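All protein chains but one are shown in place.
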Amino acid sequence: MTIDVPTTGRSLPQLQPISFIGADGRLTDTPTEGLRIPSDATLTGLYRQMVLVRRFEAQVTHLTRQGRLATYPSAAGQEAAEVGATTALAPNDWLFPTYRDSAALLTRGVPVAEILAAFRGDWHCGFDPHEYHTSPAATPLATQTLHATGFAMAAKLKGEDAATLTFLGDGASSEGDTHEAFNFASVWQTPTVFVLQNNQYAISTPLREQTNATMLADRAAGYGMPGLRVDGNDVAAVFAAVAAALERGRNGDGPTLIECLTYRMESHTNSDDPTKYRDSEEVEHWKQFDPIDRLEKYLRTTGALDDSTVAEIAEAAETLAASVRDAMNTEAEIDPRELFAHVYANPRTALAEQQQVLEAELAAAGHA
Amino acid sequence: MTIDVPTTGRSLPQLQPISFIGADGRLTDTPTEGLRIPSDATLTGLYRQMVLVRRFEAQVTHLTRQGRLATYPSAAGQEAAEVGATTALAPNDWLFPTYRDSAALLTRGVPVAEILAAFRGDWHCGFDPHEYHTSPAATPLATQTLHATGFAMAAKLKGEDAATLTFLGDGASSEGDTHEAFNFASVWQTPTVFVLQNNQYAISTPLREQTNATMLADRAAGYGMPGLRVDGNDVAAVFAAVAAALERGRNGDGPTLIECLTYRMESHTNSDDPTKYRDSEEVEHWKQFDPIDRLEKYLRTTGALDDSTVAEIAEAAETLAASVRDAMNTEAEIDPRELFAHVYANPRTALAEQQQVLEAELAAAGHA
Amino acid sequence: MSVETGTDPTTDQTAVNGETATAASARDDAVAPSSVTMTKALNQALRDSLADDDTVLVFGEDVGRLGGVFRVTEGLRAEFGSNRVWDSPLAESGIIGTAIGMAMNGMRPVVEMQFDAYAYPAFEQIVSHVAKMRNRTKGRVSLPITIRIPYAGDIGGVEHHSDSSEAYWTSTPGLTVVTPSNPADAYSLLRESIASDDPVVFMEPKSRYWMKETLSLPVTTAPMNRAQVIREGTDVTLLAYGPTVRTALDSAEAGAEHGLSIEVIDLRTLSPFDDETVSESVRKTSRAAIIHEAAQFGGYGAEVAARLTERNFTHLSAPILRVAGFDVPYPSPKLEEFYLPTVERVLDALESWDWEL
Partner (left out) sequence: MSVETGTDPTTDQTAVNGETATAASARDDAVAPSSVTMTKALNQALRDSLADDDTVLVFGEDVGRLGGVFRVTEGLRAEFGSNRVWDSPLAESGIIGTAIGMAMNGMRPVVEMQFDAYAYPAFEQIVSHVAKMRNRTKGRVSLPITIRIPYAGDIGGVEHHSDSSEAYWTSTPGLTVVTPSNPADAYSLLRESIASDDPVVFMEPKSRYWMKETLSLPVTTAPMNRAQVIREGTDVTLLAYGPTVRTALDSAEAGAEHGLSIEVIDLRTLSPFDDETVSESVRKTSRAAIIHEAAQFGGYGAEVAARLTERNFTHLSAPILRVAGFDVPYPSPKLEEFYLPTVERVLDALESWDWEL
């Protein structure tokens, strides 16, 4: 990745979101601040991954309706931001996701069952962060932006060739932690990329009640940090912007804020009722900006994609969906004694005593 | 006050700080974003008040060295920001100061003894906030920025013709609360003016380790709020900018961020040792930008000030200093029972019981 | 008053509160009794407070259009307009901090923290300002703010959604901490909290949100700051609040089958503690246990046990016991049942006493 990094200096991002491939599947003539469109091969990979994660989201949402998971926040509609940003990461980089970013976890290689462990109530974080170079998904909003900054600072101090990427939402952008992370990252010049998925809503609260700024990317200037606004449904733009920003970070040039304009097609989680705060026309309107449709059109034009590849990918998606169903059909074995196992590195007598209470109860109940 | 309000729209503040009267006492040719220099009469009043507060700060610092106050954070050098901003307030407006802003309290009419009560340990807040339309000085950094925003929101909801002004420091600008206040104020379009006194240091931490931005006023754009950078040692510029911003707020046009570039001439508080983190040359350098000297020069040029007025003001300052000494020579009567008197509006039996314990101790010790 | 089974699967038990029924029927203006969930009672309390007092404001995350993620504020924005009820930007310190400013300017803000753990970003504003403003200013500045916090677990929530944070607030002088366990109290205590000139942390037990009572609103139950004996007994006093009141009543029922006469007290207000009511009961029974969901170590039960022992030592036949969550972070849904204090755990604890003393 040697794309030239757009240096915004002391200026505000261009008003028009950076985009390569328009909603109609054709190349746009939007200025792209020095970014270049990824190769067809890269784009085909991104297409494939977007199809997979969309199928994943649909399958999980379906299982949630059946009551197989307690709760699930789907990123349907946001595949370009999820996949484009995550794919740009190098293996050594670390990802700091939120509850919304299961698609990113999947893209990062975390096994389905380990992603879903949290949502079906097995354990808080189902995977090994060190194995996937991926932090546990954060539920307390914006807190992870600081973790990403600190991790990157350590990488910088140790001279590691690693950057960090963190996702956050338009709602989370209002939390104090976000501001502190932007500021620490910029003062310390850490290799951190903040990918702000502006999906227009924080649960029911629309963007215009979240900020009075023209765009959230305008925040960056106040920290002396480059800020970009990209069409978050154009995976080519997201990938190019994030890749360049990661490269910038690794080169010692500090953090970048990238606002991805997108839309949450589903409800906030399955227990949400979006009809209370938005009308179906708005949802319909956003359908025309679908990230997958446009890329498929584009890649068919360039010839990178044909019917058979599309069919092959669709089949892979079905295989993935089946594996999701399988994973959810297998009940995880959770030993109640694990309540006590991971609280401290140094064992505590009083906790062992409490475990005895539980053991006695388990024995009385005939529990294994 | 009908000065035209500079509308920054979606743009960053001009690089050169707004100033009318340069360090040499002459009018500058800096662009002033539509602001106009205050009248000579206004400026003479501001001069007088700056001389008074400087004498106040010197006297209090002196008494602190004598051990008559436990601790004191002086705003010496920052008189233009303190006095210029506070004088721009209408009586109905509310001020939300910090520990640094005793000069502002004095300008607001709070009696000397009531200002100093906190620093000599009598009571946390020595004055009645409702009487002076002034909040207790905040010690937890940046927290007051939200109070000012909420107060202004209530004023707006009630249709009151009142605005709020809050001071904050360059250090405090890094706290999450500052960001949340900027955002809430701008989304709600409250009549709030944020006066950021950038005095180059947060205790020992220099500005360059606090922010990577070219200027802190650049933050405003990210909230869709006008931001201005003014020469914080030019009281004419501070007054004009703050007056315009207050007017803007009262007219329903929302909040403004005003960064006042200034310098803390004294140590952080009397227990600080600034030689550990800055050299005397830097302090010397800033002396040439003194806010009082330049205004005196200027007003002598225009003829608004002559030797006799200057002498009269100097005398008034000495009278003030004497009243400070008097106030500190009178020991405040503090009844230990007041420990219990103001914790709750609704009395608590358990507290009354604890008060009995204290009463018994007092009786045993022969205390009144 | 009859109590119906809630629609929520976690609330399929019954609770009895004789006092509130009496109070309800005593009111002239009471409408015909109907089946009321706790969320509905809270909603009505907010509606009536908004209607009675122009200075009452309701804001927070998603409390406007959506009516809150638990629907406690449903319909209020439509009824009172977005100048009285509105969605704030997403920032809890911002919500509390601006509520402070509004209260300084004569308003009575009622704000919602969406889940218990999401009050933590506002901790500084709550502890350093909300709790202290009256004292800082020698009583000159009142902050009549009500901070509504849905708390506790037992609803299968993902991590950070089931905390019981009451100990943080009760150990902070200057705060009043209230928690209802049933719809009638929810209504009455919330109205009283909003009317109070002291700031109130009003903790709503999530697992009881869907509990139903047949009841006429408005209703006035026992006053804030008073505990209530909700079941009489002679052998043991069980103290509970919010979500564990049901556990206490069930334990009393189960204990009765073993010949144990258990008195149950619903604390209702955690700070101040109603020493009078509780000590009286403990002196009668000579044995007491406190039940809560939060971890035991440093939990609210410690204060209860310590002060009851201080005040009633010679009347006690056994140490005050605490039946609480284990000293571990609140677990994921599949382990909730092993973490939460159950009727069995309560009865086992009572059995652990030396009954010969």
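By letter and in written order, the chains are A, B and C; residue numbering begins at 1 in each of them.
Basically, a residue touches a chain if its C-beta (ideal position, glycine included) is under 8 Å from a C-beta of that chain, and two chains touch if they have at least 3 such contacts.
All of these numbers come straight from a predicted model, not from anything done at the bench.
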Task = List the shown chains that the missing chain touches in the full complex.
result = A, B, C
Query = Which one, A:187, A:221, A:258 or A:295, makes contact with the chain that was left out?
reply = A:187
Ask   = Which of these, C:174, C:199 or C:255, touches the one chain of the complex that we don't see?
value = C:174
Message = Out of A:40, A:253, A:293 or A:338, which residue would touch the omitted chain in the full complex?
response = A:338
Query = Which of these, B:51, B:148, B:202 or B:230, touches the one chain of the complex that we don't see?
reply = B:202
Request  = State which residues belonging to chain A touch the missing partner chain.
outcome  = 94, 123-125, 128-130, 135-136, 140, 143, 145-155, 157-158, 164, 176-177, 180-181, 183-184, 187, 338, 341-346, 348-350
Task = Spell out the interface residues on chain C facing the chain that's missing from view.
result = 93, 117, 120-121, 123-124, 127-128, 131-132, 135-136, 159-160, 167-168, 170-174, 271, 273, 294-295, 297-303, 305-307, 309-310, 313-314, 318-322, 327-329, 354, 357
Request  = Could you please point out the chain B residues that touch the chain left off the display?
outcome  = 70-71, 99, 118-124, 139-141, 171-172, 174-177, 202-205, 209-211, 271-273, 276-277, 332, 334, 336, 338-340, 343, 348, 350-351, 354, 357-358, 360-362, 364
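As a working rule, only the chains that are shown with their structure count from here on.
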Note = Greatest centre-to-centre gap (Cα means) from chain A is with chain B
Key: Whole-Å gap separating chain A and chain B, where each centre is the average of the chain's CA atoms   = 43
Query = chain C: which residues touch two or more other chains?
reply = 88-89, 91, 93-94, 121
Task = Would you give the residues of chain B that are in contact with at least 2 other chains, written as numbers and ranges?
result = 176-177, 180, 183, 187
